[in-house]
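One protein chain is absent from this view; the other protein chains keep their places.
Chain lettering (A and B) follows the sequence in which the chains are written, and residue indices restart at 1 in each chain.
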Amino acid sequence: MLTKLQNIDKRIIYILVLLAIIIPLVSPMGIPFSINATTQAVFDKIDSLPDGSTIAIGIDYSPGAAPQIHPQAKAVLNHLFYSKNVKILFTSIATTGPMFTNQLLDEIAGHDKVYGTDYIHLGYLPGVETAISAFAKDFYKAFPVDETGGNIADFPIMKDVKSAADLDAMLVFTASEPSQYVRQIQGAYGVPLAVGINSVIVSTNMPYVNSGQMFGLMNGLRGAAEYEVLSERPSEATASMDALSFTHMIVLAFIIIGNISWFGTRKDKEGV
Amino acid sequence: MFIASGRVFTFFMLILLAIIIAYYIKRSREGYVPTIRPIAGLDAIEEAVGRATEMGRPVHYTPGIGALNGATAAMTFAGLEILSVVARTIARYGANLIVTIRQPTVLPLAEEVVKQAYMAEGAIELYNPDTVRYLSQEQFAYAAGVLGLLHREKAAANILLGAFWAESLVVAETGNSIGAIQIAGTARLTQIPFFAAACDYVLIGEELYAASAICSKNPIKLGSIAGQDIGKIIAVGLLVCGALLETVGISWLTQLLVK
Partner (left out) sequence: MKSSTPVIVLTFIVGILIIAEFFLPGLNLANASNEVQNWGVVIAAFALGLAAVNLVRIHGRRIILRRSEWWNSALLLFFLFYMIVVGIIAGTDYIAYEFAFQNVMTPLGATMYAMLSFWIASAAYRAFVARSIEASILLISAAIVMLGNAPIGEAIWARFPALGSWIMDIPNTAAMRGIMIGAAIGAIALGIRVMVGIERGYLGGGNE
């Protein structure tokens, strides 16, 4: 029996995980959840930005990480575009970033903000950390034209901003290396920085939050759900929380089964 | 002030570290070879290549998916350095090597490393220009490419040394399912548990950097590792002193660090 438990067919595990995702999505239970302090800090900072502030938003995630991070970005943009009057520069160091920026702007359409005056999409800059450094030093040199091909100097939003030193905050949505922005933006220019990241890299980024180098952090899909609740716009992330709960429980259940079978068969072996 | 505010201490620490490393490099040039403990994963490379040769199946190698700049560059460099050793072993055995690449900037370097390795072993006629394959800059398209390749080619060994993100488990579990000997290593801590779960040998954190020096058998590189260890001792000293002083309410060291 225990030997069988130790060799459960992978396909059975896969089917149970699939069911743990699908059933709560079809029939949600609405398990309540609290707000993490790191998400609260992101919300509070954005909510307290004075009118006319300028912030940069880095959209740096790939399609793979999008299910966790895209809802975070959407929740933050809904808050910014519908409840705040701040100027927003969209940048990206991921090839897929501009596409997600366009997608986000389409999804939050209906606001009264004007392109070029209230927000601008600067596009993609290759070179990863070198690109962040180049962008931080001089927006005009890094992005001579915006995503639409217009000279960025012609847009009113760019009138008073030249480098990262002119930013009031930066938010980065990424599944890669947020620490690059700590080095090139927060560390070098003292710009308050927050990140929206996938859950697997949260542990490596907590030291930056605890040291104050990041003023906040959104943790995967749960971070997105928390922000949706805080900004009073519950959406897809909030609806996915039950699926998150049940998949966690399935993984835990299999870890327990794996341990029981391992200890059981070890005793058998010792007996022989 | 001449040195940027907030970077004074960092600047002098950098100078100090450079001096210490330079000193150990100088000592190495004079014949001092520091002792570095053996790493099981490295000893397994020859075994993995031998097994692949016997089975007539290829060895898959990736120097990670990190770029050549930024914080993960060191891991990519280490991955390329060990690639040189692996490619030389493969050239000696006459086995088949497949190197997959995600970062375009790494591609020409990996091609050159493999070519040089075959030349060094006098086996340039065995070098196949299709050995090094760029798959995609998109993380999971790359992972899907490796997954398909491992299944199709039934690689006997899967060597993953460099910077990895979430694709690590995709690649390692696939290697596990086809029964390949798996040697993995990264300094990206978030991925180490995945490698530990799915691979036969794992190089953890800085073992990857040490591996490149051990593989190259270059005493000067080994010397620089000894130098960086002194740097770590200084960092530990500062941490302990800082924590103790702050606990008793003395903050001059903390203030010195942020100067």
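Structural remarks
Keep this in mind: a contact is a pair of C-beta atoms (placed from the backbone, for glycine too) under 8 Å apart; a residue touches a chain by one contact, two chains touch by 3 or more.
A quick note: this is a predicted structure, and the numbers were derived from the prediction, not measured.
If you put the hidden chain back, the residue from A:L2, A:I23, A:L49 or A:M99 that touches it is A:M99. Touching the missing chain, out of A:T91, A:S133 or A:S176, is residue A:S133. Interface note for the absent chain: among B:L150, B:V170, B:A184 or B:L203, the touching residue is B:V170.
Looking at chain B, the residues touching the absent chain are 2-4, 7, 10-11, 14, 17-18, 21-22, 25, 67-69, 71, 73-74, 77-78, 80-81, 84, 101, 103-105, 107-109, 112-113, 115-117, 129-130, 132-134, 137-141, 143-144, 152, 166, 169-170, 173, 187, 189, 194, 196-198, 205-206, 209, 212, 216, 218, 220-221, 224-225, 227-228, 231-232, 235, 239. Counting the whole complex, the residues of chain A in touch with the unshown chain are 8, 10, 13-14, 16-18, 21, 31-34, 36-37, 62-67, 96, 98-99, 102-103, 125-128, 130-131, 133-134, 137-138, 141-142, 147-149, 188, 199, 202-204, 206-207, 210, 219, 222, 241-242, 244-252, 254-255, 257-259, 262-263.
FYI, only the chains that are shown with their structure count from here on.
Centroids built from CA atoms put chain B at 28 Å from chain A. For chain A in complex with chain B, the touching residues are 62-65, 95-96, 127-130, 175-177, 179-180, 183, 198, 200-201, 203-204. Only residues 67, 69-72, 137-140, 165-166, 188-190 of chain B touch chain A when the two sit together in their complex.
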